[in-house]
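The complex is shown incomplete by one protein chain, all other protein chains being positioned as in the whole.
Order as written gives the chain letters A, B and C; numbering starts at 1 within each chain.
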Amino acid sequence: MDRTDPEGAIAAAAQRCSNRGRWGADDVLGTLNFLDEAKRRAGAALVRRGASFSLAQAFGADGPQKGWRRRTNPVHTMLDTGVDAERGTQGFPHGLGGADDVVFMPLQASTQWDGLGHIFDHGLAYNGRRAGDVVTSEGDRVTGIETTAGLIAGRGVLLDVGRALGDDGELPDGFAITAEHLAATIAAQGATAAVGRGDLLLVRTGRLTRARREGWGDYAGGDSPGLSFTTADWLHGTEIAGIATDTWGFEVRPNEFDVAFQPLHQVAIPHIGLFLGEMWDLDALAADCAADGVFEFWLTAAPLPVTGAVGAPVAPIAVK
Amino acid sequence: MDRTDPEGAIAAAAQRCSNRGRWGADDVLGTLNFLDEAKRRAGAALVRRGASFSLAQAFGADGPQKGWRRRTNPVHTMLDTGVDAERGTQGFPHGLGGADDVVFMPLQASTQWDGLGHIFDHGLAYNGRRAGDVVTSEGDRVTGIETTAGLIAGRGVLLDVGRALGDDGELPDGFAITAEHLAATIAAQGATAAVGRGDLLLVRTGRLTRARREGWGDYAGGDSPGLSFTTADWLHGTEIAGIATDTWGFEVRPNEFDVAFQPLHQVAIPHIGLFLGEMWDLDALAADCAADGVFEFWLTAAPLPVTGAVGAPVAPIAVK
Amino acid sequence: MDRTDPEGAIAAAAQRCSNRGRWGADDVLGTLNFLDEAKRRAGAALVRRGASFSLAQAFGADGPQKGWRRRTNPVHTMLDTGVDAERGTQGFPHGLGGADDVVFMPLQASTQWDGLGHIFDHGLAYNGRRAGDVVTSEGDRVTGIETTAGLIAGRGVLLDVGRALGDDGELPDGFAITAEHLAATIAAQGATAAVGRGDLLLVRTGRLTRARREGWGDYAGGDSPGLSFTTADWLHGTEIAGIATDTWGFEVRPNEFDVAFQPLHQVAIPHIGLFLGEMWDLDALAADCAADGVFEFWLTAAPLPVTGAVGAPVAPIAVK
Partner (left out) sequence: MDRTDPEGAIAAAAQRCSNRGRWGADDVLGTLNFLDEAKRRAGAALVRRGASFSLAQAFGADGPQKGWRRRTNPVHTMLDTGVDAERGTQGFPHGLGGADDVVFMPLQASTQWDGLGHIFDHGLAYNGRRAGDVVTSEGDRVTGIETTAGLIAGRGVLLDVGRALGDDGELPDGFAITAEHLAATIAAQGATAAVGRGDLLLVRTGRLTRARREGWGDYAGGDSPGLSFTTADWLHGTEIAGIATDTWGFEVRPNEFDVAFQPLHQVAIPHIGLFLGEMWDLDALAADCAADGVFEFWLTAAPLPVTGAVGAPVAPIAVK
């Protein structure tokens, strides 16, 4: 890899990994096309104990956002409260009281899916569309996150790279996870960790564990372990339906070129059509998987279908 | 039922149906306590074809809200767009372009779960807590929706009352669904429609179907079919974990007392501790159930865990 | 005027009325260049009684907006309340209690100034700049409303066309105010109504009076009296610094071409560089002017300087 030529490397990877046109010129689903009914049947069959795990971080004012590109943490305010109800200021009959609330939040403030309209390569969006034909000020009019409604439910598999290869379960910041690291983790975890077509892959680095212990610091946008740019071919070749990590930005930070910003996104989203999840909380699930040695499970992770959104919050549930 | 005495009727029903203290003084989960691992195993076992169904309405500007108690429709705006990316105004290296977005929305603007802090009875919240000890301007500090994280996944069952008892699949506005109507629907639908402990019950009235055809009109807050106040005992006795409808407000509108506002809520939430879902889109699922005669399925419906929320949006997925 | 050719009429008016380059290629102030210190001295000298008048409509949930292009009414929510303070839930020492609040609002939800970045003609903004060089998703980076900070204070003059030419003080919807109507109003009102270079002109139609009496109806975007497209030359020739009306959209509605949308804006903002105020409440001031026959006053109307805004709310004060 030539650290001085991200543009060349991206172009080459894009060429090798492109799914453009694979599902037709009108396709808006990208790798979700791999997640079929058979995969959902296989996923459901993985529910053996009925134990469930939330994979969402909190959506609150104490989150990791620091204002980069106007991304704040969610601001939650009340329209009515129990204090009001108790005091009798609400005007409802027969002793009824109510509380109601609103939220203002960037759609990528906490646990989220990137939609296919989130990233462009040289002005082109997924499936070769012009970026300006897809996402205007009115939102994503083609691949808005609502087009995925009902689909993201299937077999989940956890690769706990932090636990397999890190110290005390955590990879250091700047650690670039390669295809070899992923293979080594699969080997270490055993047969239930096999990754294939239509799977929803979760990669744990331990970065969130560290933030939980030490404070957010630069969790949002700062240094972090993450996927290496070189995994583009692996991500394409495995034919996974989606991938999520416990980090802010999915790929390793600093990025692996001298001057770069999220180059793997530039291949993964517009060329592979891959759904990327970020800021997922994998710790409780990972502890359970480490305990019972089973790394596959049922996973439901439906993004909130905000019309035209290029990304969306999600409250994933894994069930084993 | 004495139409002139809602307060008396509510007090009597509350007395008969109270789950206060049932799971201890510290309990924050109410009827979700009924949804255990066995129920999740049973739910997952219902996946036979792998067909999935989104039960969420759109979260967009064209929704039903009309401003009642400051509830607007979601307002979605962009922080960055494809048009910007294409024009090259974003300043990213190597041809990367991005789009990002924010949303401002009442948490009960579209498909949602009511949390246990949403409704109070004479200043008391679920489990006998003082409303002002639970929900202040800082949100629900006791039963915030985040306490349900990871739990709402289990056996779903659809009672399509609209199809069973209505004309052309729809109940008229003002139709109060009684326990007898529910029993008749179960009888008509057959064995897969049995309702019991820990189930997540979906009741379709056809009201959303009508709004879809005729426009929102007064969908938000206006006349509607819905559960009769008299079903409080049935809701309590069945020991369901949660119930959701395709209507704005769950219960029949106008309410069944001369002067009243959502009296069944006043029993169901603070006394039964029951989770109520509103504005769910059950039509695609209902059509499938009518076609194959199977009214039970695997249901995941995790609310977005906004810290301290008294209600929250949800993107439910049913799988058959 | 050829009703079938708005594009031709706009082009011709733009040619006749252009201030492009008049104050240099870097100018961002347009007609505010006319409002100089001498004009401010003259304006302040008009204060004879010290009587003051607010010209702002309310900024609240009960406003005129109906959702057009995602313009909602302001949504005001509390971060802390007096009810909380009284109950003692806030945690402050020595008996202190506090209330705090937030607002979500379109910047043109109520009484406002249009900035120079609000309207474009064939992709060009004020002073011949490319629209995309001026206003991106990050806001107006050239003529953002903050560039006007401190400037909008000077001589105000009211032309109460509604009172001069209407029935009972109101013009009917669709009434196009021409230069002749303005001249007739000036003549009727007398010497204090003279309009000239650097003035801040207020034109009352009575449309808000009607909305106050009959309800908002289609105040936002619907039919209304307003300035005729043909006043472009008058607006240019008088060298006024700004103009505001009591209507939603400044110009007459329906517009005067068969297929059109706010054609006078398309000349006034990008070509004349004129500041347009909308939804001002002129009724109290107008009643006073009618009573004492003095139609000029000291006017301060500084827009809220939201960085990069293309329009901004304003709370104008007139003093006589």
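As a working rule, a residue touches a chain if its C-beta (ideal position, glycine included) is under 8 Å from a C-beta of that chain, and two chains touch if they have at least 3 such contacts.
Bear in mind the structure is a predicted one, so any value in this text is a computation, not a measurement.
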{"item": "Residue among C:Ser137, C:Gln189, C:Thr205 or C:Ser228 that touches the chain left out of view", "value": "C:Ser137"}
{"item": "Among C:Pro106, C:Gly156, C:Gly169 or C:Gly273, the residue in touch with the chain that has been omitted", "value": "C:Pro106"}
{"item": "Hidden partner interface residues of subunit A, rising order", "value": "61, 67, 70, 72-73, 75-81, 84, 87, 89, 104, 132, 136-138"}
{"item": "Residue ranges of subunit C at the interface with the undisplayed chain", "value": "6-7, 10, 36-41, 43-45, 47-54, 56, 58-62, 69-71, 74, 76-83, 85-88, 92-108, 117-123, 125, 130-140, 146, 149-153, 257, 259-263, 265-266, 298, 300, 302-311, 313-317, 319"}
{"item": "Residue ranges of subunit B at the interface with the undisplayed chain", "value": "75, 77-79, 81, 83-84, 86-87, 89, 102, 104, 137"}
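We take it that only the chains that are shown with their structure count from here on.
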{"item": "Identity of the chain that, by mean CA position, is farthest from subunit B", "value": "C"}
{"item": "Interchain centroid distance [CA atoms averaged], subunit B/subunit C, Å", "value": "44"}
{"item": "Mean-CA-position distance for subunit B and subunit A (Å)", "value": "26"}
{"item": "Subunit A, residues touching no fewer than two other chains", "value": "77-79, 81, 83, 86-87, 102, 104, 137"}
